[in-house]
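Missing here is one protein chain; the remaining ones are kept as they sit in the complex.
And then chain A:
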Amino acid sequence: MTVTASATPRRAPRPAFLLPLLFVLALASLALAIFLGVVDLDPSDTLAALTGHGSPEARAIILDIRLPRIFTGMLAGIHFALAGLLLQSITRNPLADPSLMGVSQGAMLAVSGFLVLSVYSHDTGSTTLQELPVQWLPLIGTFGGLAAGGFIYLIAFRRDLGPLRITLCGIAVGAVLHAIGIGLMAGWGSGRLEVLLEWFSGSLYARGWQHALFLLPFTVAGLAVLPIIRRPLELLRFDATVARSFGLSYRVQFSVVLLVACALAASAVGVIGPVVFVGLIVPHMARSLARQQTRIVLPLTIALGAIVMTLADLAGRLTGGAEEIPIGVVTAICGVPLLVALLRKTP
């Protein structure tokens, strides 16, 4: 008998100050990311630059390099984390993340295909990313990711649209796309390989305001849909039979949530490349912090997505020195122990 457990009920603790705390944490990580960097700037100089004064050098570093990079990272972090939460809910698979739906692989294939084409249609010698038409990469990547997600959706939809079917289709299609993408890279030649490697590992290097602005409409649209899908999202975690008996139009809601997740993930992958583990870990962190307060899992996921991304990028910038470590590598290295810790906590 578990009389003792009910005598001292483990009430979900402190949800009241959990959210404000995370908000403060988000601001703190933002401040840290602005004030710290490879180039040592005087804090007062940084402050002056933020208000539009200060030396031209400080203004350039803060306003044109650090700030847009931080914002791009925050938005992408929110995208990855939300997409992970949505996919984990509807596939009822705690290991789901954007790569599960073939989104990352689709974006990867589209980007590598596009670069191959543009290299061979332009003149030779374009061996650096800057000389290539990189401004198109976000759009191409987003398109590729969405196309892959849509394709998987269609082949799963032809029969019964279930979480297991869509997971298996996602893994199969993702593997094929990945193989073709790698094939293109290998066939492309070693000299040009480096160009893609940075994007493939997920990087915020040289991301500017145009990238943040590219992501922003997706973020706004995704956040705007959340109040609509909040309740369906809880019901989608049940069997289809149960959810439908409770009154949910399963196919419609499943499709809407899947579309939102794919759009968020594809746009983020398009801009900074496939950053692993953020989509997987952050929802688990949010759940374990929220305990049974399922209501705050969504806002926690959003806040944590931004914080984790900002801090991971800061760590990559600082530890690597001039040769910074791509954020995808940082999240992968930090993600594994975090995942193990979370797994140990779950009974």
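We adopt the following convention: a contact is a pair of C-beta atoms (placed from the backbone, for glycine too) under 8 Å apart; a residue touches a chain by one contact, two chains touch by 3 or more; residues count from 1.
In this text, contacts and distances are computed from a predicted model.
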The complex has one chain missing from view, so what does its UniProt entry call it, picking from "SpoVR family protein", "Carrier domain-containing protein", "3-phenylpropionate/cinnamic acid dioxygenase subunit beta" or "ABC transporter ATP-binding protein"?
"ABC transporter ATP-binding protein"
Which of these, A:Ala206, A:Val242 or A:Leu343, touches the one chain of the complex that we don't see?
A:Val242
From the listed residues A:Gly52, A:Gly187 or A:Pro227, report the one that touches the chain absent from this view.
A:Pro227
Among A:Arg66, A:Arg287 or A:Arg317, which one is in touch with the chain left out?
A:Arg287
If the missing chain were put back, which residues of chain A would it touch?
2, 5-6, 9, 11, 92, 227-228, 230-232, 234-235, 237-239, 241-242, 244-250, 287, 291-292, 294, 347
